[in-house]
Structure formats: structure tokens, C-alpha cells
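Left out: one protein chain. Kept in place: all the others.
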Amino acid sequence: MDLVVNNGKVVTPQGVFQANIGIEGEKIATISKSPLKGDEVIDVSGKLVMPGVIDPHVHMELPFGGTVSADDFKTGTIAGAFGGVTTIIDFAIQPKGESPFSAIEARKKAAEGKVVVDFALHASLTDMEKVEDGDIRKIIEMGLPSFKLFMTYRKEGLMVDDGTLFALLQETASLKGLVGVHAENAAVLEYLIAKFLREGKTEPKYHALSRPNFVEGECINRAITLTEEANSSLYIFHMSTKEGLEAVKSAKTRGVKVLAETCPHYLMLTDEKYEENGQLYVMSPPLRKREDNEALWQGVVNGWIDVVSTDHCPFRTDQKAMGDTFDKIPNGVPGIETLLPVMFSEGLKRGMPLERLVEVLSYNPARIFGLENKGAIEVGKDADLVILDPREERTLSYETLHMNLDYSIFEGLKVKGYPVTTISRGEVIVDNNEFYGKEGRGRFIERVSGGW
Amino acid sequence: MDLVVNNGKVVTPQGVFQANIGIEGEKIATISKSPLKGDEVIDVSGKLVMPGVIDPHVHMELPFGGTVSADDFKTGTIAGAFGGVTTIIDFAIQPKGESPFSAIEARKKAAEGKVVVDFALHASLTDMEKVEDGDIRKIIEMGLPSFKLFMTYRKEGLMVDDGTLFALLQETASLKGLVGVHAENAAVLEYLIAKFLREGKTEPKYHALSRPNFVEGECINRAITLTEEANSSLYIFHMSTKEGLEAVKSAKTRGVKVLAETCPHYLMLTDEKYEENGQLYVMSPPLRKREDNEALWQGVVNGWIDVVSTDHCPFRTDQKAMGDTFDKIPNGVPGIETLLPVMFSEGLKRGMPLERLVEVLSYNPARIFGLENKGAIEVGKDADLVILDPREERTLSYETLHMNLDYSIFEGLKVKGYPVTTISRGEVIVDNNEFYGKEGRGRFIERVSGGW
Amino acid sequence: MDLVVNNGKVVTPQGVFQANIGIEGEKIATISKSPLKGDEVIDVSGKLVMPGVIDPHVHMELPFGGTVSADDFKTGTIAGAFGGVTTIIDFAIQPKGESPFSAIEARKKAAEGKVVVDFALHASLTDMEKVEDGDIRKIIEMGLPSFKLFMTYRKEGLMVDDGTLFALLQETASLKGLVGVHAENAAVLEYLIAKFLREGKTEPKYHALSRPNFVEGECINRAITLTEEANSSLYIFHMSTKEGLEAVKSAKTRGVKVLAETCPHYLMLTDEKYEENGQLYVMSPPLRKREDNEALWQGVVNGWIDVVSTDHCPFRTDQKAMGDTFDKIPNGVPGIETLLPVMFSEGLKRGMPLERLVEVLSYNPARIFGLENKGAIEVGKDADLVILDPREERTLSYETLHMNLDYSIFEGLKVKGYPVTTISRGEVIVDNNEFYGKEGRGRFIERVSGGW
Partner (left out) sequence: MDLVVNNGKVVTPQGVFQANIGIEGEKIATISKSPLKGDEVIDVSGKLVMPGVIDPHVHMELPFGGTVSADDFKTGTIAGAFGGVTTIIDFAIQPKGESPFSAIEARKKAAEGKVVVDFALHASLTDMEKVEDGDIRKIIEMGLPSFKLFMTYRKEGLMVDDGTLFALLQETASLKGLVGVHAENAAVLEYLIAKFLREGKTEPKYHALSRPNFVEGECINRAITLTEEANSSLYIFHMSTKEGLEAVKSAKTRGVKVLAETCPHYLMLTDEKYEENGQLYVMSPPLRKREDNEALWQGVVNGWIDVVSTDHCPFRTDQKAMGDTFDKIPNGVPGIETLLPVMFSEGLKRGMPLERLVEVLSYNPARIFGLENKGAIEVGKDADLVILDPREERTLSYETLHMNLDYSIFEGLKVKGYPVTTISRGEVIVDNNEFYGKEGRGRFIERVSGGW
């Protein structure tokens, strides 16, 4: 064996069991009851061995509101590696008036040479005038079997209408493609934004007040209805409300293939954050109430929510300060490095089994997005592993985290349990607080299908 | 007494009972167990005495698609009077770029001097840029406490967006106003229309196929969500689908103040009509399936649907022929004269109690739309009555009906039970197949409130 | 006219309007806009004229737990008349091992000669061994088209099992009969009673704790399921919980013919009453929480609950004291005299329209239980009327009430609006705090059908 991880407690969606893992090249070669021998041996007694985290929702170096998100593909994925992330999925966003293919090529180019873990891309379509017959199939066959449509952001030139969504849902149904949406009712939130601005209400808290829960709930319901009628599948990015969750539960119960994602900030933080330095917490959809947090936690624990991602799209405090009215603040918060520690530590408190943790962080995103060699500790899969020490206690702070930021949304949060070693395709890239990987070592992964 | 109706069976929402009715001037003055004396005495032994029918959804002389609906306020209301209708509510539609008030004045002027029964108007708003602060209150105080918004008809310049609907729902909530909607998802149906046209599918049946059930169902759901959030009331014009009905049932059950209307053609006809001379049956929403008919009948009988109106908006066969592709056919069908005979005869077959019949045709529209002196047989109310002979059998045909049309959607339908005498504010205007009223005798009714 | 009620505001389920009512003999003869002349003229300017209250759930002189309920047919109906009640429905309970007919005869005999208002009887069946083929039809044809089955009270010899309920539902379906139930899960409450007694928990509050909400909710659900399967109708006596209400709403929404009744004590009082002199508030089902009160009020106001009755079954404080453990306390509380004043005064506070008040107190019980000449102010109906002065303020107290009791469950409650005159079949039996009726003047009413 090239690399051996001995004496760990292996965590899979099926259970937690004592085992030793042997790696040859980039792959898991053996899982054994007895300790193994190898060129390199890591003893992880007392620690957990989990599949590497897959963050299927990140925005590295994204232009937004006149600036660019603060982490590039290098800093962002290094930070991710420190947090146990071994695969990311970012977005190739079609510019209005252009073909989607140039954006895909450009985005691959931007990442290659920089990423330190593997990456994939969702194709985000914004202008169907420029999508020709056969393009959808071509995009899927290029390894991008998942799409993102924005049901809002009209002014930003991202929004598509319900007809476009319905048409794409119909087309992907037979192609093993998956449509994902950012679901917020554009016309209602635009009306509320304009109303608040007209009334001189410009502080960050009006960002949240202009996007009340039903703005998301209604839109998720609508997207589900179109999905059901198209006999297709739907992925809901960053669901933030109990109303959205109820719609998802109802849809799943009647057999609609809808998959839902939430993020740690929607589980942990509330709109009270908008009272002070509120701009630092401006993202869309916005933070909600404690009762939404609790409902979403239940959704994660009980299996209604399939994926926890980060929507990592950070801006430094100076960037955040650029918006003098709430509608001008760059949208987004950091998260990639704290995803696993926060979910482990806080999930445990809420009775989330470890089996479920690796499901929402690794197994499900791999399966949903067609990462066929990722997301499981099985012989033959990529040796993407994270070793977590359940006794390690830390206090989260931007000062010790590795994201390119001067604040953290979880500043001061004490967590128990922390990733200590990260292995990507058989290579130890993080160990004992040191990064050992090489810039650009990550690969673009052509995915095989979308859906479940 | 000026006029006396003796020996009838009086029908009210509460029950059916033998009584004699005395009228003084325009009002009901006495309801008595013993026959009454009066200047004019009508003996109606063996017949039913019901409150005059209120049709709250008609479009007389409406410009649409380059032509004008075939009944004007005179021909349409005379035909209505033959069918037992004693009040209509038509629409004052704000032209884009103009104030709503001019449309109201113009519409009143168009009707006055022509209408033979009383009339009122809904205010249809299409351009909120031209609606100033305070205008909504002013419109309500002018006696138009009900509004209509189109959630579709973008190209026709009628459509408003969800932000506008939400804002109006909020504003009317405190003003005793009622918002009604034409609910169809515009973007989806436009996509389907364009797709069919592109594929060369231009026959009338594609009108229905471009507006599948969920196009209405989704939109009704959305409108209900906005209503619930605005803590307001909603009226759904011409609901045609079982999906819409389910949304209404669910909303009513959780206490949302939503009121629903359907029309006889959605109860009686199916999309098989589009196979031959389909253009004659083109209206929006379109005809549906037998299972929708049946669901809607159950909704009417069991009280989930509050009003049956006609959406009377007829075009002659030459007008209907103007559209060479399905999207160009003038939308609308006749109905005002056949509303009561069809609902009486067909309702009876389906076990609808007479109490329920007068509820959906008279009592509910009066109460919902604030016609405080209409819709009930009670002392003090306007003496608007229709005498129906339950033994009278007729075969419906455009040749014997009085609408300005050369076809009927119910051609050949045999009905049992027919209105034989119509009394409007104490005046017999139809009797024994003769019209006795004077052109322009109808009055504009200032209504007091909308809602329930 | 023999008797004339001039200048009142008449309240019907359809509306409230100024009118004058003329009575000839026992019947309403005229409703007129102009004041009428008559042998006896009552001017009721400023007052409301409502149909006499029908209390379809009373237990006069009922043997229970070794004693007898404190009001007999005379004292109970006189008290009722003071409260505007003009009809009661009591119960003929079949003793185990005996035919149901003897109980019917006995109960009629007990009432006749005593009752001062009209009365009817529900047939309560407890022993199907003694009910022969054809008996159900015979009972219905004797004028008792409504039955009551106890799903609890095993030890008391009243309980029947689900098979019996299902069989009776099937049989009545075709006979225009209506089955009503006392719905509490017997086995669960008996288990809890035994458990508490074993633990030495014997105070009155354990009466409520041994019958938690789901004991009723489950049982109502079960009864509804059997009704739906038998394609029959169901009446739920004295529903007390929000869980029961939810079951009823769901059933009505899917079209099951279920009718629900609650009582003022379930609307107004909570289980806090069990803390002091708790035995005075022991009835089955027991008092619940504030949230149940509020849910039930919403159910009454919004039309999900069809009837408000009293379950009048009072015991004096000495009788209540007979039970040294909670399971031995005679079950029941007084209510017949305070039904209308409490519902009027408290209903108004909660936005209940007057139309709805007369629906739940008069129109609905008449229609549901087949009292074809009662429950409406219409020419030809029995002249059963109550005149209520909406300005009259009183503080309820057993000292001034006329029930044969030494306490009131509403002691000290201030009400605004009080019945001042009661007319039964054309005869003024209460006026200005005096009773003028003759003992035994009430008649047994043969009812025509049960259901809706």
C-alpha cells in the first residue's frame, strides 16, 4: 500500500465502525479489520475517518456589484482543504448575449492552475436566446449535467422567467440533467426594495425585510409545480425558510423528485445580525428567524434536506462597505472552511447521527451531482478522506482561519471536533495545521449525471 | 300594494316556502302567508320566486383583438333580462398610460342610456404608474370597491406583476376593497404558445394545449399566497380547473379569505369542443376535461365555489373567424341569457338544492360585491325578482335566444325549468317571452364594500 | 293578526333587516316593511328579533352516578325560556337488556305535563342485542330520526363498540337518519383513570388529565373514518378539542358529511378551573386549554362547527360533593339559560356576525335534526321568537338565574345583550323577567329526518 490510515473509526451513511484503510495511488484499495502496512502509515486512533467534504455551492472570484468575491480559486480551495473539503462545484455563468460555452471554458481556465482540490462546474444559463438546439445535451456531455437558473436578480441580468425554467425542466428530464434554482419571487422583492428606498429606509436590515419568508416560499412552490408538471427533477439552492421546507416535504411525500440544500448560516444565524454591522451578513436569501433555523435543523436531521453547502461568496469588510444603501451591498458570506467543523459540532448537539453528517456533506452531493468516484469510503473510490479529531476544541476566528477575509460570520463560536488531516486522491494535503498541496493540483471533474 | 306576486314558492338560501310578496314602489314591502291585494296582481301558482340573478362578470361591447364583443349594453342586458338577470357588473379597464378614472367615466357613459337592468363596475387596473396615492380609496368611495388585475395578457397590455398584486392586496385590506384576479401563469403560456406556433401548430385546440391546467393552478396558488401574506381578501374570476379548486379548498380551510367564481361553460363543456369549429369555444382560461367539470360541480354544490357568473364576452362566427392562428382568435363566449336555465336544470340533476342555486347566482354576488339592496327576498330590498316555471321545457338555440349572436355554446341543450317573468325594481320587464322594459332604465349602482 | 312584533331588527342567517312580524295562531303570517296591526302589539324598537333558540343537547332529570340531574323538565325548560330557548332535544337512553321503545315512551311521559317549550328526543342505543330488524326504521318513523351512541362509558353500561357504530351508520344512511356520538377512546381513558387512582391521585384535576386531548381527537377521527366508509352522516356531540376540530375540517374538506357541536363551556373555560372546587366543572369531555377555546371559537365563527348546544346536565354542589375521587363525581354542568346571552355577548367580541349566531343556535339545529317548522323567521313557520335587547347589561349569577342550581359556571361574567321576551308558538311565555307560560304547554315534536 502507498498510504495507510490505521485504527480509525470509519463513518459512512450506513454506520460507524473500526477499520483500517489502504490506499494505492489515488484510490481506496482495502478496508480491513486488521491494521495494514504501507509506505506511509498514519495512525488515527481515537479519530474519525470520513469521506472528504464536497461543497457543491461556491463562488470563487465572482464579480458582483462592481467588485469581486474575495477568495480566488487558490485561497478558497486551500481554506476548504483546511476544513476537510476535497471537491468543490462552482458556477459557469453565461453572460447575457453570449453563448454558454465561452463561460464554461473561461471558468475552467480561471480555476486550473490554481485549485488545490478537485472541482466541477454547474452551468448557469441566463439567456436562452443564445442557447441553441442541442446545446443542453452538449453541456451535459461535457461533464456539466447540472444547471442553475436564477428566478430573481432581474436587474443583474441573471433572471429567467417561468417559461424558460419549464422548458429546461422538460428538456433535462430525458437527458439525466438536473436543474437547480435560486428561488425568490422577483417582482415582490423588487416592489418591497423600491418601497423601502422611497421611504428612506436604507439600512442593511431592510435587505431582509424586502425579502420576507414567503418571497422564497412562494417561489419554491412555483418551481416545484413546474417540475412536477414537466415530470423532471429539481435542486433548490440555499433554502432558508420553514415555508420552503414545508413545500419540499409536501413535494417529496407526493413523489416529486425535488432535492433541497441549505447552508450553515441559515441553520445558525438570525436576522438579529442585521442590527449591527448588518452589511457583513447580507446575502440572498437573507437570514431568518430562530424558528426557521430550528425547522431547517430538523429538516437536515430527519432527511428532508439533502445537502448542506456553503454558498461561499465572501467579501472583505471594505468591499461590504461599498453599498451605501442595502440594495448596493455585495451579496455573500464566507463559509467553506467552517462547514464541517460547524456541522459536526452543532449537529452533535442536535442529535444528528454521524451517518447523517457524511450523507449531507459528502455522499448526497456526490450522488446528486454525478461525482461517481467521490463521496464514499469504498474500495475503488477516490481516496478523498478527512480525519476529524472529535476531542479537538477550537474557537472560530478569521485570524486563524485561512479564507481571504477580515471577519468571520461565526467569529467566537466554540466548536468541539475539528478536521486535522485532509487527503485528496491519496495525497495528504493538510496535516497538523499545515498545507502540503501544490497549487493547481486539483482537477476538473467531468460529472456523469444529475439527479438522484 | 303596487304589485303583488301571489302563491309562489319563494326560494332563499335558507329554504323554500310558500309565500306571497307585496311590492311598493321599487321595494319589497311584505311577505305574507295569505295572498295579498294590489294594483297589479301576478299569480304564480306552481312557480318559483327567486331573487333576480346577478351576473358579476360580463364584458359588453369590449374591444378585443381588433374587434368588439358582439353584445352592447342594450342587447346584452335585454338578453340577460330574458334569462332572469337583474344586475350585471362589467369592467372599467384602465388603458396603459392613462388614469383609471377616465375609464370609469367612459364606461358609465357607455352603459347609461342603454342598460335595461341595473349595473355596476369593477375597476381594472393595468398601469400603477398612473395610479396615485389615494386613488384606490377614491375609486372605492365612488362605488367601485372591487378591482380586477390580470396576471396574464402581457402583450395585450393588461398584465401586472406580483409586486403590483401584493401592493394592491395590502392597500385594499384596510379599505373594505376586494381584489380579483384573472390567474394564469403568463410566462409559461407564452412559452407554450411560441413553441406551438414555431412548430406550425396553429389550430384552435392549441389554444387549450398552451394553457394546461397547472398554468391556472400555479397562478391561483401564487395569488392565494400573496393574499394570505397581505392579510387581505381575494376573488378568483372564472376558475376552470380542479387544481385551482384544490388550492381554494386548502386556503379556505386554513382561513384565508378567498372567494371563487366559475362559469357554466367550465361546468358543462370539455376540450373536445376544440376538435370542430374550435374557434367558437376559444376563451381564457380554456375548456378542460370531464374530471374538471365534475370537480367544479362538486365545488359549486358543496359550497367551495361562491359564485357562478358567465364571463359573457361573445363574438359572432365572422369575428371568431378573424384569427387564422389560435392566438389571434377573439377570446370569449356568450352566456348571460342561459346562466339561470342551465344552472337550474343541470344543477337539479346533480343534486344541487335550490337554496344553493340562489346563493351562487344572487345572494353571494350581492354580498361579496357590496350590492346591499340586491340579492335577497327580504322586506326593504329592491324588488328584483325572477319567476321560474319548473315545468317549462325548452331546447336552447341561438335562434330563439336574444343575445346578438349567430351561435350558442349550448345549442341543442334541453333544459327543464325556465324563467318566465323578470321584475326589476318593482317593474315587470320580461313576461311571457316579451320584453317590456325601457332602454336605459337600468341604473349605475354605487356599491358599499367588497369582500365577505 | 293575533300578535304583532313591530319595529324590530330581524336576524336571519341571510342578513339583518328592519321588519315587522305578524303572527296568526301559532304561525308567522306576515313579514312587512310597514308596522302591522294586531290584537296584541309588541313594539321592539332598538331590539333584535331572532328565531327561538333550539338546544339539541340537554339532559333533564337524568340519573347519573347514584343521583339525578338537578333540573327536571319543568325547571329546566322554564330556565331555558328565560334564556330564549323555545325547543329542546333530550335523550331516550335504552337501558341494557331492554328494548329502546320503552325508554322512548318513558321519556315522553316524563316530559309531557312538565315542559313549557317544545321538545324532541334523540334515541340513545346501548344494547343492539335488543334492537330487532326494522326497529331503526320504526324509531325514525316515530319522529326520532337521530341516534346517539356512546363510544365510552363502558362501566356505566352505555358504551357500544366500533362494529355497532359502523352497522348503525350503514343502516341510517338510506333511512334519512343521523347518528351522533360521544367520542372518547374508552380503553385509553380507563387505563389513565386506573393509573391515577393507583397512584393516589384522586383530585378533580385528574379527571381532565385522564382524558387528554387525543382521547377525543383519536375517537373523532375513528368515527369519521367509519362514517366515510359507510357513506353515511355523523353528528359529533360536545366537541372540545382543537384536534377534534382539525379532524372535522379535514373530513368536511374531503366531502364527508360530518356535523360538529360544541358548548359554551368549551369556548369560555379552561382546565385551570380544576384547581379550586374542581368538582363543579367536572363533565366529559373535560375543560381544555386556552388554545382549544380559541380554535373552537374560530371554528364557530368560520362555519366548521355547526351547532352550539349546552349539554345541560347540572348537579347541585351537594351532589357534586358525593364523589370522593374524581371518577365518582357526577358529570355535567348547567347551561341552558345562559346559552344565548353568553354566545351573543362573547361572540360579538370575537367578530361573530349575528347571521352566524342564529345559524348555530337555531337554523342549523332545526335543519340538522329535522325540526321542519322551527329555526327560521319565515312565513308559515312556528312563531318561536326571542327578542333580545342588545343594550341590556347583566352580571350572570346563579342567584338571579332560574336553573335549579346553587352555582353557575359563568358566575360573575358580565354580558351585554340579553333576551327580554320569548314567544313560543305565538304565545309570549317570558317577558320582562316574568314567566307567563303554563306547565306542560310544550309539545313533543315528531321530527322528519336527520342529517343535512
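Lettered A, B and C in written order, each chain numbered from 1.
What we mean here is this: contacts are C-beta pairs under 8 Å (C-beta built on N, C-alpha and C of every residue); 3 or more make two chains touch, one makes a residue touch a chain.
This structure is a prediction, so every number in the text was calculated from the model and none was measured.
Note that the undisplayed chain, when the full complex is considered, contacts A, C. The chain omitted from view is touched by exactly one of A:5, A:19, A:81 or A:186, namely A:19. When the missing chain is restored to the complex, the residue among C:141, C:229 or C:411 that touches it is C:229. In the full complex, subunit A touches the omitted chain through residues 12-15, 17-19, 22, 24, 27-34, 249-250, 253, 255, 298, 302, 363, 376, 378-381. Although one chain is not drawn, its touching partners on subunit C can still be listed: residues 161-164, 166-167, 185, 187-192, 195, 212, 214, 217-218, 221-222, 225-226, 228-229.
Just so we're on the same page, only the chains that are shown with their structure count from here on.
Common neighbours of subunit B and subunit C under the contact definition above are absent. Nearest to the common centre of all protein CA atoms is the CA centroid of chain B. Taking each chain's centre as the average of its CA atoms, subunit B and subunit C sit 41 Å apart. Annotation: 51 Å between the Cα-based centres of subunit A and subunit B. Separating the CA-averaged centres of subunit A and subunit C is a span of 60 Å. Multi-chain contact residues of subunit B (touching two or more other chains): none found.
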